[in-house]
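So that we are looking at the same thing, I have put the structure below in structure tokens.
Yeah, one chain of the complex is gone here, protein chain that is, but the others are all in their spots.
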Amino acid sequence: MEESDTKHDCGEHVSPDNCGQPMHQLMSELFPICRSITGNGVRETLRILQRHVPITVFEVPTGTKVYDWTIPKEWNIRNAFILDRDGNKIVDFNTNNLHVVGYSIPTDKIVSLAELQKHLYSVEDQPDAIPYVTSYYEERWGFCLSHNQRSKLEEGPYRVVIDSDLKEGFLSYGEMLLPGESRKEIFLSTYICHPSMANNELSGPVVTAFLATWIASKPRKYSFRIVFIPETIGSITYLSRNLDDMRKNIVAGFNVTCVGDERAFSYLPSRKGSTLADKAALNILTSLHPEFIQYTFLERGSDERQYCSPGVDLPVVSVMRSKYREYPQYHTSSDDLSFVTSSGLQGGFEVLRDCIELIEKNTIYRVTCLGEPQLGRRRLYPFIGTRDTHRYVSDMMNLLAHADGNNDLIDISNIIRVPVRRLYPLVENLVAAGLLEEVS
Amino acid sequence: MEESDTKHDCGEHVSPDNCGQPMHQLMSELFPICRSITGNGVRETLRILQRHVPITVFEVPTGTKVYDWTIPKEWNIRNAFILDRDGNKIVDFNTNNLHVVGYSIPTDKIVSLAELQKHLYSVEDQPDAIPYVTSYYEERWGFCLSHNQRSKLEEGPYRVVIDSDLKEGFLSYGEMLLPGESRKEIFLSTYICHPSMANNELSGPVVTAFLATWIASKPRKYSFRIVFIPETIGSITYLSRNLDDMRKNIVAGFNVTCVGDERAFSYLPSRKGSTLADKAALNILTSLHPEFIQYTFLERGSDERQYCSPGVDLPVVSVMRSKYREYPQYHTSSDDLSFVTSSGLQGGFEVLRDCIELIEKNTIYRVTCLGEPQLGRRRLYPFIGTRDTHRYVSDMMNLLAHADGNNDLIDISNIIRVPVRRLYPLVENLVAAGLLEEVS
Partner (left out) sequence: MEESDTKHDCGEHVSPDNCGQPMHQLMSELFPICRSITGNGVRETLRILQRHVPITVFEVPTGTKVYDWTIPKEWNIRNAFILDRDGNKIVDFNTNNLHVVGYSIPTDKIVSLAELQKHLYSVEDQPDAIPYVTSYYEERWGFCLSHNQRSKLEEGPYRVVIDSDLKEGFLSYGEMLLPGESRKEIFLSTYICHPSMANNELSGPVVTAFLATWIASKPRKYSFRIVFIPETIGSITYLSRNLDDMRKNIVAGFNVTCVGDERAFSYLPSRKGSTLADKAALNILTSLHPEFIQYTFLERGSDERQYCSPGVDLPVVSVMRSKYREYPQYHTSSDDLSFVTSSGLQGGFEVLRDCIELIEKNTIYRVTCLGEPQLGRRRLYPFIGTRDTHRYVSDMMNLLAHADGNNDLIDISNIIRVPVRRLYPLVENLVAAGLLEEVS
């Protein structure tokens, strides 16, 4: 069963240079929803995103074989709490949805403290934080709470109530296809399967939605394939239905995750390490964020695990801010709306926008004359000689010297050590002057 | 003329993890024999080795052309000494066979001290050691002695006696062929041409004999070609009779020399530097002996000089402990049964055994599903989560992620930085589970 739903509001006018605040606002709206790899939380998240971008929603039934996996039962939860012997609600799903282990089966029983402890999860060295725990493929129930709270629990009995369903249903995901001049595609993938966490969940779909709006607003060389999916089982499901097209068309892809805090920029390569996505990401990060952290594929942990698996081999990298597993707030209640900021989101948006822009503009050029062109008679550079115009002329001569019909723009930027942003207007002027031509 | 002699005792049961002591015992038995590039010392050495491994002995006549060389006359020696004017035997071949310059012609004459000095060899900066000197291709006679002894010599006359033969005969060498599933071969070469020295002579044939026993005791993918030969003239002779087969079949080879002391591990590459033998040696040394010394082909000095010569170009490396020429005892009487130890020999044996095992097991694998397999439902990892099981799962996922039908096991070990020993059982489990398959 597939349902298409395309109400959205693409008419909004947000400057791509200043969209941190509206991104943070969208994130705040999505934050309270209890998402998991299936269920109504995913659907509601997609519905809110559809107000911004024209996402088509797909529903794949429980039991469907997807490569080595099977779509699990659908999980939904309405309420959950723990009552102490005085009837006080000491743990409450309604105050923080991280309190319940994801995919907990329905429960309503009286237990001793000893019995309860077997179902509790906390983190000793982060005593104030509620950890995030799931059990998708083994049926159990449990609660997460701060270590401080846990250590103060007195003897029971306790009543534990989890009002959830785990039954035949669907896995939901969203897809958006934006046709361009070419059928070749740039691919963006982000995940929507974690409950209330900000950097390692909502920064991804929010930045992706705003990238989609920006992409949709301009003429495009490449087509774009943009997906909002549950991690792992969702990407495997998506691949199992689209791999042939993806392998034929995708020239570069980005797994959009952890793009919202204000700390590092970081990069996780594709398995092969030298795809167009890698080239673009390394060029942008090296020139704009030279302090970025370069991870190896051994440190992977998101959907590049599927996209770069043998036989799939898509050119997908991750360009992130603080990488999952590498910051203390990761997978706890501290990864919240204050940890991710407007300015952090803006930075995450921009670095991905710059990578996409670079891939869109990346072309092999060839200079049209032998020997250096005589720039003087063409007035291709400003009249007043300053340090800036000197740099301008030097950039232009270096660009021309390496536009040999083999180097693409990324190669030239790397060789002549000039950020691509400074090359774009030069290329435009030189093409207009007939001195550069595209090599097809 | 070729004589085949195959008495041996392959039935002995020595643990490959604990064979240092029997190797040292065999070395002690071979130590007193006066070997040279031809003669009965070589034959007696081969005869003793035949009690352990089924070596076929070949005899090649004096005068035979072997590439740019000619098999020299055969040299045998029975006795040699110097008598002082009082008739005291001040230098005696029977106390140490290094006292006679190898290939000394027969001599019996009375000489002055001045005349005698022209025929003496000692090493000033190692005053207690007797040096090792030969003169294979220029007929002369001489004695070697410690510098201390030499400096105390009084005026003569002296009587010098060398009871040797230098006449038409044979060059002897041993060969052992162990067929495997494939006609492709792993090649081991070691030399038997030095008199009483331990690291730079006997550690080689002893470790090679025990490797041969271990190889013979197990099923094999590859066939093995194992030779015990005089250095240089022996390897040239062997090549001149076997090159076509060797070039067609050998996938990797090891020149076994200097594998008995307790100091460094070291590696001398093939001339091309990137053969399967190089890959295997570098993988094993890097993971198990990361402090190993990496020499260049410029520092070669044993039979890789022939095996890697232009037009021969076999994939042969040396994995050693203290390399010839790089330790003070080299080519003196100090390279003796105390310098080489049981534990030193065990280490030399093991590093070569590990290289051979790796080449035997090295295969290109391909994962059988697209996307990551769902390990959970297969119970491929232990139930109790510990630091070790975490490493186990991580190794398994990294192995699967790189089993793409192009990487062989050595490549994967290098990429994921996991010693091959930890990969072998994983590979076995994953093949059994149908998740990995060999690429032919």
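Letters A and B mark the chains as written, and numbering starts fresh at 1 in each.
Operating definition for what follows: contacts are C-beta pairs under 8 Å (C-beta built on N, C-alpha and C of every residue); 3 or more make two chains touch, one makes a residue touch a chain.
It should be emphasised that the depicted structure is a prediction, and the values quoted were computed from it without experimental measurement.
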Hidden-chain contact residue, picked from the options B:Leu188, B:Ile236, B:Ile284 or B:Val317: B:Ile236
Of A:Leu153, A:Ile416 or A:Val431, the residue in touch with the unshown chain: A:Ile416
Sole residue of B:Gln306, B:Gln346, B:Asn362 or B:Asn398 that reaches the chain not shown, by the stated touch rule: B:Gln306
Interface residues of chain B (partner: the chain not displayed): 66-69, 137-138, 232, 235-236, 239-240, 243, 271, 297-298, 300, 305-306, 308-313
Chain not shown, touching residues in chain A: 366-367, 369-374, 376-377, 397-398, 401-405, 416-417
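In this text, only the chains that are shown with their structure count from here on.
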CA centroid of chain A to CA centroid of chain B, Å: 56
